[in-house]
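Notes to accompany the following structure.
Here the complex is missing one protein chain, while the rest keep their positions.
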Amino acid sequence: MKFSFKNDYSEGCHPNILNALLSYNGDQQAGYGEDQYSLEAKKLIQQKIQSDSDIYFVSGGTQANLIVISSILKPYQCVISASTGHILNNETGAIEATGHKILSIEKEDGKLKPEDIIPVLESHRNIPHQVMPKLVYLSNSTELGTVYTLAELERLSSFCKENNLYIFIDGARLGHGLTAETTDLTLQKVAELTDVFYLGGTKNGALIGEAIVINNKELQQDFAFNIKQKGALLAKGRLLGIQFLELMKDDLYFELAAHANRQAMKIKNAMKERGVGFLSDTYTNQIFPILSNSLIEKLSEKFEFYIWKKMEDDFSAIRLITSWNTADQPVEEFIKMINNEL
Amino acid sequence: MKFSFKNDYSEGCHPNILNALLSYNGDQQAGYGEDQYSLEAKKLIQQKIQSDSDIYFVSGGTQANLIVISSILKPYQCVISASTGHILNNETGAIEATGHKILSIEKEDGKLKPEDIIPVLESHRNIPHQVMPKLVYLSNSTELGTVYTLAELERLSSFCKENNLYIFIDGARLGHGLTAETTDLTLQKVAELTDVFYLGGTKNGALIGEAIVINNKELQQDFAFNIKQKGALLAKGRLLGIQFLELMKDDLYFELAAHANRQAMKIKNAMKERGVGFLSDTYTNQIFPILSNSLIEKLSEKFEFYIWKKMEDDFSAIRLITSWNTADQPVEEFIKMINNEL
Amino acid sequence: MKFSFKNDYSEGCHPNILNALLSYNGDQQAGYGEDQYSLEAKKLIQQKIQSDSDIYFVSGGTQANLIVISSILKPYQCVISASTGHILNNETGAIEATGHKILSIEKEDGKLKPEDIIPVLESHRNIPHQVMPKLVYLSNSTELGTVYTLAELERLSSFCKENNLYIFIDGARLGHGLTAETTDLTLQKVAELTDVFYLGGTKNGALIGEAIVINNKELQQDFAFNIKQKGALLAKGRLLGIQFLELMKDDLYFELAAHANRQAMKIKNAMKERGVGFLSDTYTNQIFPILSNSLIEKLSEKFEFYIWKKMEDDFSAIRLITSWNTADQPVEEFIKMINNEL
Partner (left out) sequence: MKFSFKNDYSEGCHPNILNALLSYNGDQQAGYGEDQYSLEAKKLIQQKIQSDSDIYFVSGGTQANLIVISSILKPYQCVISASTGHILNNETGAIEATGHKILSIEKEDGKLKPEDIIPVLESHRNIPHQVMPKLVYLSNSTELGTVYTLAELERLSSFCKENNLYIFIDGARLGHGLTAETTDLTLQKVAELTDVFYLGGTKNGALIGEAIVINNKELQQDFAFNIKQKGALLAKGRLLGIQFLELMKDDLYFELAAHANRQAMKIKNAMKERGVGFLSDTYTNQIFPILSNSLIEKLSEKFEFYIWKKMEDDFSAIRLITSWNTADQPVEEFIKMINNEL
C-alpha cells in the first residue's frame, strides 16, 4: 500500500472524537443542534473569539459556502473571488445554483488585495444592467496553501467596510492558515475582521463538520432557516457538536493543524536544501514542488500525490498535502528518497 | 432525567457502527465516496434488491429529498404529495427553493391511492398555464406511522407508469415500514416498483446517512453532479459507507427497525387492552394514542413526548416514538403507569 | 364570427394609445424606461396616489407577480394567498420557480380576511422546520370578480402591520375592482394600505403593461436590478410609458374599467330578472351565471365563453367577461337571447 499525500481527508478522525462519541452514545439528547454538546461547543468557540457571534455546525465546505452566500445576498448581488477560489473551481456551480454570479479576479497566489477589487467595482457601475458586487470571498489558507497576515486582512476588512461589501472567509483549512509560521493573524482577529467565516473540521481531524461563525449582527437573523432549507440541519446534531467540543478543548484544533504544517515544512525544507523550486512559497500543509518527471515517476512508486501542473523541460509541479495524522515515518521516507535522488 | 419518546434520533448510533469507525479509523481511503467501505455497502444493497441500481449516500432526509426531486424534474414540472408529506410540512420549503411546486392531496392516513391522484391530473390540463405534475412522492412508513402493502404499491406503480409519472419513496423510516407486521412489501419489491427511493439511516441506528437508490436507468445519468452541487458530497464519504456497511450486514437494519416497531406495539397493545383509542391504526414505531389531559400530565412527569392534537372533552392525542435503542425498561414503566391509571 | 366573452384581452388597445404611438414614433428617446413618456406617466400616477412611490412598468401580470414577490422575500420566506389566487393556479409555478412556497387558504369568494390568515401563522411556528409566512398576496378584483371594500382592506392592512407581514395587491384588474359600484376603495387608499401593488394595463385597454407601485420605502432600494434580471426591462420602455401616459390622462383607465363593469352588470341584471343564479355575487366585469346545459349550448352558437363548473341537474356555471371594448350590440343580443329562452 502506497502512502498518500493526496489530501488531508484520507483518514478517519482524531481518537479523542471517537472516544467522545463512544462515551456519550447512549445519552438521549434534543435533535437538530439543540443537544448539550453542540451548545457547549458553541460556547467554547465564542470564548476563543471573545464574541457572542452566532454559530452553526454543518457537514462540509461546499455546504457551508452555499448556505452562507445565498443567505447574505439579494438576488441581484454577486460574489467576488480570486480565480483560485474553491467556489469557482470545485463546487459544481453550487453558488450559481443558488442564483448568484461569482466575479473572478485572476490571482496566482490565491490572495485578494483591495487593489484587485477596485477595478471590479469600477467596471460594475452600469446600473441596473450588471450584477452588484456585494460579498468578498476569501479562503485562508488558500487553495494554494498561502495565508493572510493580520495587516493584509485588516486592509481588506477596512476596504470592504468603506465600499459597503461583506467579507467572508472560507476556513476549510483555517487551522492551517492560522498556525502557519509566517502569519500573525489569530482566530479572534478573524472574527473581528469578517462578517462571516467558518472553521473547517473535515480537513483538520473531524469526520465531518464546519463551524459557521456569523459576526455581523444583521446577518444573524433567521439564519437557521437557511440551514434547514438547504438540507444541512442534521437530526443528530450531536455528531457535529461532539466533534467540535473535542477539537476546541485545549486547542486540539490548532495543535492538529500545526502538526500538519510542520510535516509539510519538513519536506519543503529538505527539498529546498536540494535546490528544488516551488510553484508558490507556502508555509501550510500544502506544498507544490517542481520536480523532473523521472523523479516524479520514482516517487509515485511509493507515494500517492497529484500532479498539479506540467512545466517545461520535462518538469512538473506536484501537490503534497500532509494531515493532522501524517506520522513521521512516511515524511522521513519521502525525504530520504528525495535526498537519494537529488 | 425523563425518558424521551419524542423521536427516534435522540441517541447516538448502534455500537457496531462505532466499533467499525474505530477499526478502520487509521486507513487511508479515497475521498468523496470512492472509499472501499462505500463501495462494499453499495454492493450489499444491490444484492438485497437484486438490481444494479445506482446508489449514493447522503447525510439526511431533507437533503435526499431535495436532491432527488430537483434532479428529476424539469423547471415546469412538479411533485404530488399527500398533505402529511414531510416535504410539505417540515422542510422549510426546501423543494420550492429548488424551483418546484408541490401539489398537496388531503389525506388523513398519509397514504396516496391512484384515485387521489386522478383529480389532480385532471385539474392540471390547462397547458401551459399550470405546472405539469410529474413525480409522485410517497413516504413509507408515512409521517403518521402507516405503511403501504405490496398490492397498494403495485397499483400505484402501474398507475404512475400509465400516466407518465415518476414514483419516489421517502424512506426515512423505510426499515420500520417494511418490518411492520401488517405489510408484505419487501425491499426488493420497493426497488422494482419505484423509480427512486431511499433507505433512511438517521432514524434507524446510524449517526447520519440515507442511501439513495436510483432504479430508473434514465434518471441515473450524471446524478453525482447533483449531490456535489447541493453540498451533499462528503469528503470523508467513508463515514457514510462504514455505517451502511454495518447496517446492511446480517440485516441489522431490519432488525433494528423491527425492534423499534415491537416496542411501540407493546405500548399500543397495552393501551388497547385498557380501551384507549388512537388517531390512526399504526403498526410501526410511531403511535398516536388519545388520552385524557390529566393522564397526559401525569405521564409527562416521567416521560417526554409530543402532544400531537387537541381533541374534544379534555382529551388529546400524543405521539410516542420508539427507536432501535428503546430498551424494555422504559416501555414497561410506561405500560405500568398506564395500567395503574386506567 | 361569434362574439367572444371569453376574456378582456381579445382585442387590441384603446385608440388613444395607437394614436400616441403614431405621434411619438419618430422621436429618439433614452432606452430602458428613461424615456420622457415613462417619466411623465410615473408622475401622473404619483399625483393620483398622492405619494412619491417608486413606479416601474413591466409587460404582464405573471411577470409583475414573480418580480415583486421574489424581490421582497428572503429565501426561507413564503407567500399567503387565497386558493383562487392567480399565482397559485395560472402561472405555471412561476413563484415557486423563484424559490418561494405559496401557502393556500381555501376561499370560495377569493378574498382574504385576518381570520383566514391567523391559523396559517399559528401552524407555522415550528422554527426553523417550516417556511416563514411573510407576504400576503391579494388580487382586486379577484379571479372571481369580487372586490375589497375600504374597510376590508384597512383591517387586512392593520393586521399585516401588526404581524410583520407585507401586503401586495395583484391589480391585473384593479381598474375594475375600484370602479365596482359596491366598493368605496380608491387608488389612493390602495397605495396607503399596501406595500406594493400594480395597476394592470393588459386587461384594461393597453396592448401590454402593468405599473408596479412600490409604496414601502424599504422595498424600493435597487428594485430596478430585479426587473432587469428577470428579463422584464424593455429596451423600448417608451412602449409602456406611452400606454400608461394615455391611460392615466383624464382617468381613461377608470373610465374603461367602469365601461366593462357596466356591460357585465347589464347582462347580470337581465339574468337576475329572469331568476338566474350565480356562482358568486360580483359587480365587476366577470360574471358566473348558472344555466341549463341546453341553454348554454344555444348561447354557444352565437357567443364564445368558458364553461366554468359543472353543477348538478344538467346545469353549469359559465364565465362571461366584458372588456373596455365590449360594445352595446353584443350585450343586447346576448340579453335578448336570454330573454327569449328563459
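Think of it as A, B and C in the order they're written, each chain with its own count starting at 1.
As a convention for this text, a contact is a pair of C-beta atoms (placed from the backbone, for glycine too) under 8 Å apart; a residue touches a chain by one contact, two chains touch by 3 or more.
Given the structure is predicted, the values throughout are model-derived calculations rather than measurements.
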Touching partners, among the displayed chains, of the absent chain: A, B, C
Residue of C:Thr202, C:Gln263, C:Gln286 or C:Thr322 touching the missing chain in the full complex: C:Thr202
Among A:Asp8, A:Asp35, A:Asp54 or A:Glu91, residue touching the chain not depicted: A:Glu91
Hidden partner chain, touching residue among C:His176, C:Lys230 or C:Lys268: C:Lys230
Candidates A:Lys101, A:Lys189, A:Arg262 or A:Lys298 - the one touching the absent chain: A:Lys101
Touching residues on subunit A - with respect to the absent chain: 75-76, 78, 89-93, 96-101, 126, 128-131
Touch residues of subunit B, complete complex, unshown partner: 32, 70-71, 74-76, 99, 127-129, 131-132, 222, 224-229, 233
For subunit C, residues in touch with the removed chain: 1, 3-4, 7, 9-13, 15, 18, 21-22, 24-31, 59-67, 91-94, 97, 202-203, 207-208, 225, 228-236, 238-239, 325
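Everything that follows uses one rule, which is that only the chains that are shown with their structure count from here on.
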Chain at the geometric heart of the assembly (C-alpha centres): B
Fraction-based call for subunit C against subunit A, same above half, different below: same
Centroid spacing, where centroids are CA-atom means, of subunit B and subunit C in whole angstrom: 43
Distance from subunit B to subunit A - Cα centre to Cα centre, in angstrom: 34
Centre-to-centre distance between subunit C and subunit A (centres being mean Cα positions), rounded to whole Å: 51
Junction residues of subunit A - those touching two or more other chains: 225, 228-229, 233
